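Subset of chains shown; positions unchanged.
Just so it is clear, A and B label the chains in written order, and each chain counts residues from 1 on its own.
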Amino acid sequence: MTAPHAGSSASTAHVPPDPDYAARVRASFDRQKAMHLIGARMTGVSPGACTIELASRDDLTQQHGYIHAGIVGMIVDSAGGYAGFTLFPADASVLTVEYKLNLIAPAAGERLVAEASVVKPGRTLVITRGEVYAERAGARTLCAIMQQTLIVMAGKPDS
Amino acid sequence: MTAPHAGSSASTAHVPPDPDYAARVRASFDRQKAMHLIGARMTGVSPGACTIELASRDDLTQQHGYIHAGIVGMIVDSAGGYAGFTLFPADASVLTVEYKLNLIAPAAGERLVAEASVVKPGRTLVITRGEVYAERAGARTLCAIMQQTLIVMAGKPDS
């Protein structure tokens, strides 16, 4: 399956107002204890985009042995939130207003990769899209797609 | 704004099981009286993709003079439904299970263009994404993005 909407072609013109955006994003991610619990790692940060990866573990599964859909949602919601956060001013924090997730294949493999990017940056609301891929034996399968709304909490630094 | 997720880069590998898919899709669209009412036209059909356009009209507006968000939803839901329908067998019809629409800029301009494509074709469910652009004086503004689930009604031809 070659899906034109899945897979970020990556050329963005976004210019972060905070030049230290990457350090700020990584520091915030590091404070998310729930990400430590599941073993998620942030492996990519660029203006308007973020990648989070997760190694498969037995304690992350649902009843059929796949990664739990809720875990899939966790990493792509976070990837979307931090994609948006790259474009926030230094003194703002980010909250997810809502997200919608379609699960389109079992999350089976050695690793999940969640990629998200900003579709529309705004002063108050930021809209993102994301995808989750399952990697197995070198092959990638698209297993979920997401659409998300974030809100910029101005004047409330993240830490 | 250059959004990596918005705008279908269009290279799909989808192969419609019905070689007459385009005629079947156009005939179905022509039976949608609601599309005639609002003046929507199908301007593109290819495997796994569909484009629907709408000329602005005063009687399609909401209270601020923009095209009504519900009208925006109508054309992108239809574009998604017919993007999926291109990949259906000849004896099946299509129903929208659900869609989620983010409205990200006012639908203002001479014309709206809704583009949708299939992210994941399946035997029972088909997942699509879509975008709506407003065209004004030659410029395009992304005004809405959609994520949608369709169901294949096998053995129930559309007409």
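Simple rule for what comes next: contacts are C-beta pairs under 8 Å (C-beta built on N, C-alpha and C of every residue); 3 or more make two chains touch, one makes a residue touch a chain.
Treat the numbers as computed from the prediction; the structure is a model and nothing was measured.
Because every chain is the same sequence, the assembly can be counted simply: 2 are drawn, and the full complex in the file has 4 copies.
We take it that only the chains that are shown with their structure count from here on.
Here the CA centre of chain A is 27 Å from the CA centre of chain B.
Residues 1-6, 8-14, 49, 100, 102, 104-105, 117-122, 127-129, 142, 145-147, 149 of chain B are the ones touching chain A in the complex.
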